[in-house]
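Down below is the structure, laid out as structure tokens.
Note that this complex is displayed minus one protein chain, with the remaining chains in position.
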Amino acid sequence: MKRLGVDNWGERLTRRLAGRLSRRSALARLGALLVAAPAFPLLPVQRARAADTNKETDFSREAQTRDDTACNYWRYCGIDGNLCSCCGGSVHSCPPGSQPSPTSWIGSCINPADERSYLIAYRDCCGSSICNKCSCIGTDHEMPMYRPQANNHVIWCIGTNTFEYHCSMAVLVGLAE
Amino acid sequence: MSHRFATPMGLAVCVMALIAAVARGATPPAQPAPATPPADPLPPVQVAYLTSCGGCHGIEGTSAPGQVPTLRGLAGSFMCTRQGRDFLVRLPDVALAPLSDRMLTQVMNFVVFDLGAPVAGGRPARPYTVAEVARLRREPLTDTGLTGYRNRVVAGLAARCEVPAGLHVYAAGVPITR
Partner (left out) sequence: MKRLTGNRVVSGLAAVLLSGGWLGAFAGNAASPVLQSETAGVTPFKGLMPHELAYSAMDAIAHPGIRILDGDTAQLVATVFSSEYANFAWAPDYKTLYVSETYWALGNRGKREDVLSIYGGPNLSNQGEITLPGRLISDPKTHTFALSADAHYGYDYSFQPAPSVSVIDLKQRKLVTSVEIPGCGLVFPFGERGFASLCADGSLAVADVDGRGKYVVHRAERFFDIMNDPVMDESVADTRSGLALFITYNGWVHPVHLADHPTFDKPWSIQQAAQLSAATSQVGAVTWRPGGQIFAAYQPSTARLFVLMHEGHPWTNEQAGTEIWVLDTQQHRLLHRWEVPESALLVAVTQDAQPLLFALSEDWLWVMDPDSGAVLRATQIVAPGLVEVRGE
């Protein structure tokens, strides 16, 4: 998943100064950031990403914000499976007959409407026969199975009493940046 | 949610409400509300926790009972002994996380002091320092059977401090589903 320099205070500060200030009291926030922001060297991985800071991904370039039954809905950059929105549920609720899993993987997608990065929990609904509608695969920054924190192919029903996969939600956890 | 919880009890109450709401499938709208930005961005330390740990350990630090170690209300207990304190950072998924030493330190202090409160020990526990985390993560427990090791660590904690009973099993959290 994209971690757009979130652990680089200096980098965030620069981006805010560059013009994309929030609606909140920008000056107060900047003041707080200036006090709290120590300078420290970036690790090589983060250095590479900082150099490549577009507020977009290949997925977000093609994404839309209106129709959550389509695979290119902005939250689905990392979804794999059937959309609960097509199965009697919604992006954040399981259809009747199924139950949400307490475990999931958490990725981040860019909302093209405001070009900001949001954390999305791809929480599966488990227990009922597979929905078999609106099959989508988003692999934006998806990691292989041996890094399960960001993998779609583990059946994320761990913690329920079942492993029958029904559909996947894309729950908005919060604004990442 | 990005606000700090005043007390562990307040935390538990909030989570219980959340759990109950999820379990009852509280009135999902037919269409999602148009995407409006949340009031505040999540603090970077929480973003780092959520993307590296929150999927399995839970957004609020509770997860699959008996299968994923509960952090909320329990992680703080590990500060009771030197071994427990070190253990949390030497866990492979912690030590080898793709986070800078500084960010990892912030995440661990969030896990222990925010999610994992109350913190055990006679005196107020010192937060992790960057130097300490940098040193510990160079010795990840990659060649050890973690289950047995954790059991020994927890036995050591229980011998020295009063720790919640939930520490002896992986999770004391309330099951989110039946």
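The chains carry the letters A and B, assigned in the order they are written, with residues numbered from 1 in each.
As a convention for this text, contacts are C-beta pairs under 8 Å (C-beta built on N, C-alpha and C of every residue); 3 or more make two chains touch, one makes a residue touch a chain.
All values derive from a computational prediction rather than experimental measurement.
In the full complex, chain A makes contact with the omitted chain through residues 45, 48-49, 52, 54, 56-59, 61, 103, 127-130, 132, 137, 139-149, 153-155, 157-158, 161-165.
The chain not displayed touches chain B at residues 56, 64, 67-68, 91-93, 96, 98, 140-147.
Just so we're on the same page, only the chains that are shown with their structure count from here on.
Put simply, the C-alpha centre of chain A and that of chain B have 20 angstrom between them. Listed in rising order, the residues of chain A touching chain B in the complex are 1, 3, 6-7, 9, 12, 24, 38, 40, 42-43, 45-46, 65, 68, 74, 85, 89-94, 96, 99-108, 111, 113-114, 116, 119, 121, 148-150, 156, 158-161, 172-177. Those residues of chain B lying in contact with chain A across their complex are 1-2, 22, 25, 28-32, 34-35, 37-38, 40-42, 44, 46-48, 50-56, 58-59, 62-65, 67-68, 93, 98-100, 102-103, 175-178.
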